[in-house]
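Removed from the display is one protein chain of the complex; every other protein chain stays in position.
Note that the chains take the letters A, B and C in the order they are written out, and that residue 1 is the start of every chain.
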Amino acid sequence: MKKPWAGRFKRETSKIAEHFTESISFDNRLWRYDIKGSIAHAKMLGKQGIITKEDSEKIVNGLEEIAREIENGKFRFREDLEDVHMNIEAALIRKIGEVGGKLHTARSRNDQVALDIRLYLREEAKEIISFIKEFQKTLLNIATKHLNSLMPGYTHLQRAQPVLLSHHLLAYVEMLQRDEERLKNAFERINVLPLGASAIAGTTFPIDRIYVAKLLGFDDISKNSIDTVSDRDFVIEFLSNAAILIMHLSRLAEELVLWSTEEFGFIELPEAFTTGSSAMPQKKNPDVAELIRGKAGRVYGNLFSLLTIMKGLPLSYNRDLQEDKPPLFDTVDTIKSCLIVLNEMLPGVKFNTERMHETAKEGYSTATDVAEYLVKKGLPFRKAHGITGKIVLYCIRKKKKLEELTLKELKTFSKLITDDIYSCLKAEESVRLKISQGGTSPDEVRRQIKRLNQLIR
Amino acid sequence: MKKPWAGRFKRETSKIAEHFTESISFDNRLWRYDIKGSIAHAKMLGKQGIITKEDSEKIVNGLEEIAREIENGKFRFREDLEDVHMNIEAALIRKIGEVGGKLHTARSRNDQVALDIRLYLREEAKEIISFIKEFQKTLLNIATKHLNSLMPGYTHLQRAQPVLLSHHLLAYVEMLQRDEERLKNAFERINVLPLGASAIAGTTFPIDRIYVAKLLGFDDISKNSIDTVSDRDFVIEFLSNAAILIMHLSRLAEELVLWSTEEFGFIELPEAFTTGSSAMPQKKNPDVAELIRGKAGRVYGNLFSLLTIMKGLPLSYNRDLQEDKPPLFDTVDTIKSCLIVLNEMLPGVKFNTERMHETAKEGYSTATDVAEYLVKKGLPFRKAHGITGKIVLYCIRKKKKLEELTLKELKTFSKLITDDIYSCLKAEESVRLKISQGGTSPDEVRRQIKRLNQLIR
Amino acid sequence: MKKPWAGRFKRETSKIAEHFTESISFDNRLWRYDIKGSIAHAKMLGKQGIITKEDSEKIVNGLEEIAREIENGKFRFREDLEDVHMNIEAALIRKIGEVGGKLHTARSRNDQVALDIRLYLREEAKEIISFIKEFQKTLLNIATKHLNSLMPGYTHLQRAQPVLLSHHLLAYVEMLQRDEERLKNAFERINVLPLGASAIAGTTFPIDRIYVAKLLGFDDISKNSIDTVSDRDFVIEFLSNAAILIMHLSRLAEELVLWSTEEFGFIELPEAFTTGSSAMPQKKNPDVAELIRGKAGRVYGNLFSLLTIMKGLPLSYNRDLQEDKPPLFDTVDTIKSCLIVLNEMLPGVKFNTERMHETAKEGYSTATDVAEYLVKKGLPFRKAHGITGKIVLYCIRKKKKLEELTLKELKTFSKLITDDIYSCLKAEESVRLKISQGGTSPDEVRRQIKRLNQLIR
Partner (left out) sequence: MKKPWAGRFKRETSKIAEHFTESISFDNRLWRYDIKGSIAHAKMLGKQGIITKEDSEKIVNGLEEIAREIENGKFRFREDLEDVHMNIEAALIRKIGEVGGKLHTARSRNDQVALDIRLYLREEAKEIISFIKEFQKTLLNIATKHLNSLMPGYTHLQRAQPVLLSHHLLAYVEMLQRDEERLKNAFERINVLPLGASAIAGTTFPIDRIYVAKLLGFDDISKNSIDTVSDRDFVIEFLSNAAILIMHLSRLAEELVLWSTEEFGFIELPEAFTTGSSAMPQKKNPDVAELIRGKAGRVYGNLFSLLTIMKGLPLSYNRDLQEDKPPLFDTVDTIKSCLIVLNEMLPGVKFNTERMHETAKEGYSTATDVAEYLVKKGLPFRKAHGITGKIVLYCIRKKKKLEELTLKELKTFSKLITDDIYSCLKAEESVRLKISQGGTSPDEVRRQIKRLNQLIR
């Protein structure tokens, strides 16, 4: 087929080149935004008298009809028409005749595709933000149920100090809160109208970009036509935000995998979210969590794809930019599906709070409290730390827990120790006393839940 | 040497392990921030009565003395003391005695190192922002000098339409503006006090984190102690901002390389910023630009390092996090040096405006203007485009430029063409008429320069 | 639907989890290899008497029938059957009854999927190697045609010394040769039978892995069942080979883009492999080359996806490994399509050898020859280099070419210069004299073409 841009060409495109360069197999996903943008453009052309009001209306009606056809699965996208833009323009001309050829006045595919991606990503970013909020609420609900559940807090995956399970879960709510803020910041740079940059230089037609921005709900218009057609910052910024988000989810996933081992035994995953083995009849595997962890690789890879693509490209538009879409689409799909499945699965997770509580008490996890006790009795911290270390060493040798030591034994390490030490050896007490801002005491955690509940809705 | 934390240990650390785990060889760079943070912490401990006022003062004085020693190169950092924190604490105790051991009350290296990095990155981010502004001003100055210089605008590295050199340079100012905005957004998430999270759970001492935040100029305090010690989002966010920034610089570098070829001949690089060849006596190479382009790889790699490190880590602090510093420091140094050298080099670049102007006129670069001319005469754009394509094909066959066609020749393509077409075949006219917002007309470019000048200072 | 592995499960899988964890939407591509492997496995089970000969034959026949159905598009893959393995097993049981349930004796999906990927990748690696060879031949053909075509050799994208176009093209043949060697090395590690590792531990059945290896054409069997099911080295190694290969292609693509600019004007791309602009009627863009350059990002991203996925995974099989297939499949497709399209396009490229020749002579490109001339007259090279540099500087000031200098002028720089210098100022002579091994003299290039022709076929 003769291409719509082929006036100066003597030969047809090679089938191999056509297949190699086509993007319709993946950018057809943008059809809704392409039509939406074209309608706004056509209205502006009409309003500005660049085309007649009648032509403008014909075009708008034609485009709306095409939208309905696509919606109803009655539209066939053709590879020889390259991309979503040319497919829709060609359909428009087929439908309403030569007047359809007026739509592309004062624009180019260079600004058109930038518009489509921005419209698409704007919607998806909003939806991802709402999914984050949903998941934060789910975590807050679970946290609220576990305001008094103790668990061991880990550093280096070694038991460090007792903390509240709710406090641990809130750590993820905080991460997600930053993810949301980053996406909102990015949104400001996404929500900028590129249309009107035309191919690279702007146009000689008296277009009204601010009017188009208003029609399409953009907060601002881009300020430099050359930059506009060569810029994919907004995609990269989104991808890097997505990379941090999936990193957070991969950490949660790792904990779900760890906690559901028989060794930890902290949680039982809902059967509906685990799978069995084709060979081993007893297996119940945390596949969902593992896949989320693995999908971090996918999103990271997508980010690096686009960074690589953009590296060292001279201005302005280069066809390399077509490769921005597969990593973007894949990232949006991946992030959304991970948030959805986690949000469904988490409420079904059974926390073995007794086991967690038991574990929180073990492993000399209140040793820091002993050191702080000694400081309050007058020792410099570094010295108190040293003495407590020796007490722990003694316990290991004697195979005793801290609370099993007699006062006499304890006094051999420091005369400052008196009977009141025993209360600070209890995990519950250790937690209760962490009253510093952001600490794990039930009062402080309750305060944070309240703050987050207000912040999120 | 017996480690300060080694109360419970029976054996000394292996030399090999000591060397493998040390960080003092690179984190000594943080000494200034470590001391600054410790001083604020000590003041707070004194104010809250956790230690006495006197002890607090002794500690503060001791730390200030250590700072002077380091400043004057009189301090020896020791590998067997692992990191900057332990080196300074040990020096403090050597200097002021056992009371120095009180400094670490109610804190841990986990929150301390987070504090140091945040203080460091805060300063560096500010400086990078100021370097960006400087470079933007430099570009604006050059753009202002070239308000009437024409050059070919490129898409696909093929001449597309004539544009103003100033317009082209402003594209980079826009990119840098986004870089700055991203860094400012990131700054809000950097400038949060982590101290007080202690090891993981908060502390039983009545600390005042808001007071510390005030002393150190933080806008907010972190809200969850577990998240606080395991969070490196702010570093990754900075690294991804840096990756986008160096990507922009790599594009500029690519253009400098291209433009300084004899084939393009658009610029001459200042000799002081080029180098010769050890073998080929005639060479004058654009090394600075090439290295900037290459350094994109370095910064991308750093981002990927940290994303990989954080993937799938269970909460909270893990020693893997120590590996955050080399990629961060390297990125800060790289970004700053690239901005400095570009800012120095660009004013010395000689633009061969005549050559650029000549080139802007070639290559049928006003063909789009012909199509727009035909649209204004009543043709649908798609049709006008087709006709113009045929005119171009005719020119190629006849080896003629567009403006060399006679009216008679032109009329064979469309009867709508009249004598007034010749004005729109001129590159100067083509540029002058691109009056759309963000377009390349001198008026619009002047307007943008004014806006940017106001924005930047 | 009740899952085949669900004996111990009380509840059905959630639809959301089912959709999240399925792989049939992409691993169906492996059906041919899955069936091939199952047939070999069934034959071995029969031969070893683990199942009866009759059962073995029934299974083989059933599998062959399924293969025909899939081939003919009469097979429906179902998402609720998760993956290609379970889809085919379920179909087999539907088709031949309970005996089909004997196929999975002494194996697990863990070793089965490893088998499928190895069989798949083995074929694809072979095909890629053959595509590389084809493309090398194409380049050799073109090189042979340009044995006497001069062009400027570039370093730093500045003209360095005249070289033969054929010599330049052979540089790519050398790169591709290394790509081929790397793939052949990798092939040895791909072509190893994993089947028989079963889930993780091996099996209690008297299987004969060497027999299966023979049936399937594997050179060796894997040696450790735990390693076997958790190993994806062979995929990563392939992906990293692919990354280097696409890097080479991206360099060639960059040169095609550069050379087809009007500024360089070295080549004209065949129209059938370029595209036009929707807005600018004169444009003829090197899209194929740009896309290849961009696809480097895609392949790099795929490599980093899998490296990230594997980082820090405990042994042995983890579901994260399912994420190995999308980056692998995408890389195979990308590499093959790039090689195909380049191989088709290159023979159509028109080299403007006159322009190249002209350019080769400019830019003081024989200055190194002058220095070598002076060395042969007795000067130390460093001194000869310095003198030649001064001659070049003089030329620039006087706007003269080297060959335009009079002997008198030349003698002011060194008395050693005599009339014989003029021959070495000629580009043709400069090239002819580069007789060192691997150098650009026509004799040497001819020798290399001969060697490569023998090597490749």
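Convention: a contact is a pair of C-beta atoms (placed from the backbone, for glycine too) under 8 Å apart; a residue touches a chain by one contact, two chains touch by 3 or more.
Since the structure is predicted, the reported quantities are computational estimates derived from the model, not experimental observations.
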Touch criterion as defined above, residue of C:R32, C:K95 or C:R189 at the omitted chain: C:R189
Residue touching the undisplayed chain, where the options are B:I59, B:M86, B:V99 or B:V235: B:M86
Identified contact with the non-displayed chain, of C:I16, C:I129, C:I244 or C:I456: C:I244
Contacts of subunit B with the absent chain, listed as residue ranges: 3-14, 16-17, 19-21, 82, 85-86, 104, 107-110, 112, 198-199, 270-273, 275-288, 290-291, 293-298, 300-309, 318-323, 326-327, 337, 340-341, 344-345
Residue numbers in subunit A that touch the chain omitted from display: 155-161, 257-258, 260-265, 276-287, 290, 304, 307-308, 311-312, 359, 362-365, 367-368, 370-371, 385-386, 388-389, 391-392
Contacts of subunit C with the absent chain, listed as residue ranges: 4-10, 89, 93, 98-106, 110, 153-157, 160-163, 167-168, 170-175, 178, 181-182, 185, 188-189, 196-207, 209-210, 221-231, 233, 236-237, 240, 243-244, 247, 250-251, 253-255, 258, 293, 296-297, 300, 303-304, 307-308, 310-319, 368-369, 372, 375, 380-383, 385-390, 392-393, 396, 424, 430-431, 433-441, 444, 448, 451
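One rule holds in what follows: only the chains that are shown with their structure count from here on.
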Topology of the chain contact graph, where touching chains are joined (line, ring, star, complete, other): complete
Equivalent interface positions on subunit B and subunit C, same or different at half: same
Separation of mean Cα positions, subunit B and subunit A [Å, integer]: 23
Euclidean distance of C-alpha centroids - subunit B vs subunit C, Å: 33
Junction residues of subunit A, two or more chains touched: 4-10, 104, 110, 198-199, 293, 296-297, 300, 303-304, 307-308, 318-319
